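Okay, here's the structure, questions in a sec.
The complex appears here minus one protein chain, its other protein chains still in place.
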Amino acid sequence: MAKVILDKVTRRFGSVVAVDQVSLDIHDGEFIALLGPSGCGKTTTLRLIAGLEQADGGRIFIGDRDVTHLPPRDRDIAMVFQDYALYPHMTILENIGYPLKVRGVGRDELTRRVTEVAERLQIGQLLERRPGQLSGGQQQRASVARAVVHHSQVFLFDEPLSNLDAKLRVEARAFLKRLQHELGITAVYVTHDQAEAMALADRIAVMQSGRIMQLGAPLDVYRRPANLFVASFIGSPPMNLLEARVDIGARRLVINGGASLPLATVGAALAEKLPDRSKVTLGVRPEHVRIETDEAPDSIPGRVYVVEPLGGESLVIAQVGESLVSVRLFQDEPPALPETIWLSFDPERVFVYGENNELVA
Amino acid sequence: MIDQRSPILRLLTLLLATVLGLFFALPMLWLITAPFNERATLSVSIPQPPSLANFEVVFNNQFAIRALFVNNLIIGGGVMVLIAIVATLASYALSRTRVPGSDLLVYILILFSSVVSGTAAMVPLFLLAYRLGLIDTHIGVILIMTGGLLPSAIFIMRDFVSSIPRSYEEAALVCGASPLRVFWDVALPLVRPGVVVVAIWAFVNAWGAFLVPLVLLRSPQNMPASIAFYSFYSEAGTPNLTLVSAYAFLYTVPVLLLYLLINWRFGFRFFGGIKR
Partner (left out) sequence: MEHKPSIFPARIGILFLLPALFFVAIFLIFPFIWVIIISFTNQTLTGATAANPQFVGLENYARLFDFSRWMRSGEFGASLLITVQFVLGSALIGQAGLGLLIAVLFYRRKGWARRIVTTLAVLAWIIPEVVVAFAWFAYLDRDSGTLNMILSALGLGKPDWLFDYPLLSIIIFNTWRGSAFSMLLFQSALETIPPSYIETADVAGASAWQKFRDILVPLLRGHIATDLILITLWTFNVFTPYLLTGGGPTNRTQLVSIYTYKTAFQFFRFGQGAAIAVVMMFINLTLALIYLSTLRRQRVDA
């Protein structure tokens, strides 16, 4: 296993900057997820580490070696592809054993090691089959087996679960996490699915437009989104965002819809830092909004837009001015609500983003 | 899907299909009936009784049989092997290396080969073969036909190569294979259907060629079947129809078999390709 260091790595496609001076220190044995919407540069970053793309600037280290200009085969890496890339003309045994074969491992040794890995991944009985005869989940395991059969320094995953159906995905997710713990591998995992990233990773790098917007442990990223992009991307449903104007004189925050909240809603310490008349965005997660059926102090009025029963919980979506605010209620049966309700926010859990879209802390 | 068209429209469609079918089928009927008729004329008539006598005579014509089973196989096989190798290598390189404007390059090649083709190209090609001492040699015919067919072959092959997901090759690179090894272990087995299709296509083209061997070959023992037909002509220059039809039948059967093979194995679809 080894650490991976990206030092101001840049990759351009024509005039588009796909990866923009990305720096990232991945520790030895760490599982890191690159998370972001499509086109954010996460896959390109992964491919740069793999050597399938050449960096236009910056340097990449694996262990203590500068691999920036090395071809993939000299980087000692393993990779699992989104479409698995299992060769239809080879058996599963030959597929999993391919990294060993190209490294000149003998027939017997190869078979022994492939069998061992396959048993561990519970596909030992499938070794004589061809990829086309396997289910999606089995193919996924076979492609993971091909990656781990050779003890590479770094494991790269390019959305390996996105072709599985929802149920299998949860299974495979748990399985991958256990495998990573058992093997203690350094892994870089690309996904657009935040649940996957949260569940698997030691740290998440949220990317947009070729940059890392926030890097941190899953819960830190969830609890304290560093900027509006991360706030709007992480969480399902995402964080409620309300535009507001600071009125120091009245000591209130005037929401766009006209309603207002006391400045202290965002916490006393923070309230002192906000300049008068400045435009801010308030962010609060749906689970941190309370619903009152009657007018209550320090709350804003909203109209019930729709109520969604989700099984274990319910979601109330209310219209506040021009915006929609989601409220998560941890009860399986949605309550009967009057048309107009009152919403109040947990002061500890309200975040303020300044005009530069960054968290005001 | 339920056919919702009106009965009249369906009848018209069927009628039109019948007319089209007859348009294509009628000229070919003679090729099926005459070879088995000992007294074949230019008319189409069911042989009474069907006989293989015509084929017996044809098989006794050493010159024609040599043309069909030796010369045609040499020319067809030579063109087939050369095209399969050269086109596979070239289309792989064009698809997988970053050559700016490689798409346009292939189109220009195709067009250029259409521009320099047919009788127009035969004048310099004849003189070229003459200077190189390739007149009256099979290798001359093979090389010149390969040159003419190559751009289209690359065009067809590129379709196959481009349809292979790149992740296959990338996975092999990450597994530690060198680029050449990736080509040999992964790309070549995956593109094999394309190689087969292009090889057969090249073989069929070379098999039926008339103009190139007519211009380049001299001695009777080198002639392919397309020209050996003249051995079934009388001194006065009229064809012996019984023998011509039987020979035509023998000459066509391999083409039909290869067509059936492609149809059965891959489905005769349009390979982005072009038959000339």
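The letters A and B name the chains in turn, as written, and every chain counts its residues from 1.
FYI, a contact is a pair of C-beta atoms (placed from the backbone, for glycine too) under 8 Å apart; a residue touches a chain by one contact, two chains touch by 3 or more.
These numbers come from a predicted model, not from an experiment.
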Hidden partner chain, touching residue among B:Asn60, B:Thr119, B:Ser219 or B:Ser234: B:Thr119
Touch with the omitted chain, as defined above, among B:Ala90, B:Ile156 or B:Cys175: B:Ala90
Among A:Val16, A:Leu219 or A:Leu337, the residue in touch with the chain that has been omitted: A:Val16
Positions on chain B contacted by the hidden chain, ascending: 1, 5, 9, 13-14, 16-17, 20-21, 23-31, 34, 41-44, 85-87, 89-90, 92-94, 96-99, 107-109, 111-128, 143-144, 146-148, 150-151, 154, 166, 169-170, 173, 179-180, 182-183, 204, 207-208, 210-211, 215, 225-226, 229, 239, 241, 244-245, 248, 251-252, 255-256, 259, 268-270, 274-276
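Here is the rule we go by: only the chains that are shown with their structure count from here on.
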Centroid distance [mean C-alpha coordinates] between chain B and chain A, Å: 55
Of chain B, residues touching chain A in the complex: 165, 167-168, 170-178, 181, 185-186, 189-190
Complex interface listing, chain A residues touching chain B: 50-52, 71-73, 77-79, 81-83, 85, 87-89, 98-99, 102-103, 146, 150, 156
